[in-house]
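The structure is given below, and queries will be raised subsequently.
The complex appears here without one of its protein chains, the remainder shown in place.
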Amino acid sequence: MADTFKEMIMHGIRRDVLLNLLKKGLRFDNRKFDELRPAELKKGVLDTAEGSALARLGRSQVLAAVKFDISVPYPDKPNEGTIVTGAEFLPTASPTFEPGPPDENAIELARVIDRGIRSAEIVDTKSLFIEEGKALSCYIDLYILDHGGNLIDTAGLAAMGALMDTKVPKVENGKIVRNEHIRSLNPKSKVIASSFAKTGDYWLVDPSLEEEVAADTSITITTTETHVCSMQKRHGSLTKSDLMDCIDLAFKKGDELRRLL
Amino acid sequence: MRKIVLPGEKISDEKRFIPYTFLEGNSVYAAVLGMLDEEGRYVPLESVYRPAAEDVVVGIITDSRHSGYDIDLNMPYPGFLSSRETRADFNVGDFVMGVVRVVDEVGNVDLSDVRRLPKGEIISFPSAKIPRLIGKKSSMINMIKEKTGSDVVVGKNGYVWISENDIPLVLRVINTIMQKAHMSGLTDEISKFLDEHKIDKNSVRIGNSIEFTIQK
Partner (left out) sequence: MFEGEHMAGTTDKQLIIDGKRTDGRTIDEIRPLRIEVGVISSADGSALVEWGGNKVLCGVYGPRECIPKHEASPYGALIKCRYSMSPFASLSEHGRSGPNRRSLEISKVIREVFENLIIAENFPKTQINIFIDVLQADGGTRVASITAASAALASAGIPMRDVVSAIATGKVDGQMVVDLGKDEDNFGQSDMPIALSHRKKDILLLQMDGLLTKEEILKALDMAEKSCEKVHEVQVAAVRKIYESAALSEQKISL
């Protein structure tokens, strides 16, 4: 698409300009290097889902919905329910998103968020088991509504909010009774994704779209209150000391966003 | 009294040409979202830029060929600079400003008098609000340039180039104008804002922190 082509050209130019700004201690939107954009979270925004949340980080907006369905457990875990995380980059969200099946960025986003949720074991899949050959499947849908950069952190916040809002539906005679709930899902910890981008020697927290386009390296570190539960480096390279700094920052920023949940 | 006008609303029963309207029978109707100002004149609030000869535009070189250069002008059609119209050597990614020489029936734009702009930032600005960014007799844009010490070029095509001087401050001002273009008293408000934010260009700004807005 014409806009993605333009993005490629802008990468080189933006990088120079951004680097000059960073050397003066400035970002395009006047933030400090370790500052998050204005963040908002609202839970329980949908009536048709068992859990939902709308999250915003700067211009980025993501809607997360949790829905349950009955399905067959995986053969390697026959007494447990399943978690299925999917992401849809709506073409409404950016001139560069085309209608169609999820591309590699959408798939990566879904899998990274999923990894964090699974590693932290915040959904008790054993409790979703119904009977032989039947279990509840927990579908987490991440709907990207507006792309202002750093969709992963925004989606992670929305997903966590939706899980905290989730109520497990009643199952009767092997069927779900919609609108009747037996308990809250009650995730046992709050998982937050924190992404960082490096341009030249400067690391930036919560990169905006312009900063993402210009970045050399990008990494996402997902944390619980006490542990790292997933990491994903994308393009570029980083040193061991870079990584240690990022992990420290991830815990710090995680705590800041956790207050919204 | 200022009144919002939606597409399809009648503006006048006199058959005459007003931009961003259309004729039906003997009456003129609004084609885009606009308003009637204090004098009852129709002013578009949102519109899509339609290039005209002699418009000053800002663009990005996207392709270089033997015959000339393709230029992104924030339009669905690329702009073109023929090799015959320039002696300069442009590179892909260069920011340029130029003048629309001719527009064909499809909308392709040929440029002339193109010169390179120094490194800086280019942003997209809504077409209908550009007159507000420029101001009466360039009053607004000149004030911004003077008070920030930056150079700014506003293209009628909706691209605005900002010199590297103080990009964050100029971006902030431009964003404010974008959101308040329909309101009066804007020039004074911007002037006040700029006076309060005079900075020493060599120091690091300990600027306004953006705070969390926590959902109630």
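Order of writing sets the chain letters: A and B. Residues in each chain are counted from 1.
Methods note: a residue touches a chain if its C-beta (ideal position, glycine included) is under 8 Å from a C-beta of that chain, and two chains touch if they have at least 3 such contacts.
Because the structure is a prediction, the values reported are computed rather than measured.
Within the whole complex, the absent chain has one touching residue among A:78, A:95 or A:174, and that is A:95.
In the full complex, the hidden chain is touched by subunit A at residues 1-3, 40, 42, 45-49, 52, 54, 56, 59, 61, 63, 65, 67-69, 86, 88, 90-95, 99, 101, 137, 139, 141, 143, 145-148, 178-179. Within subunit B, the residues in touch with the undisplayed chain are 4, 6-10, 20, 22, 24, 29, 31-33, 35, 44-48, 50, 76-77, 105-107, 126-128, 176, 179-180, 182-183.
We adopt the following convention: only the chains that are shown with their structure count from here on.
For the pair subunit A and subunit B, the distance between mean C-alpha positions equals 35 Å.
If you check the complex, the residues on subunit A that touch subunit B are 5-6, 9-10, 12-14, 16-17, 20-21, 24-32, 35-42, 256, 259-260. Looking at the complex, you find that subunit B touches subunit A at residues 60, 62, 72, 92-93, 95, 119-121, 164, 167-169, 171-172, 204-205, 207-215.
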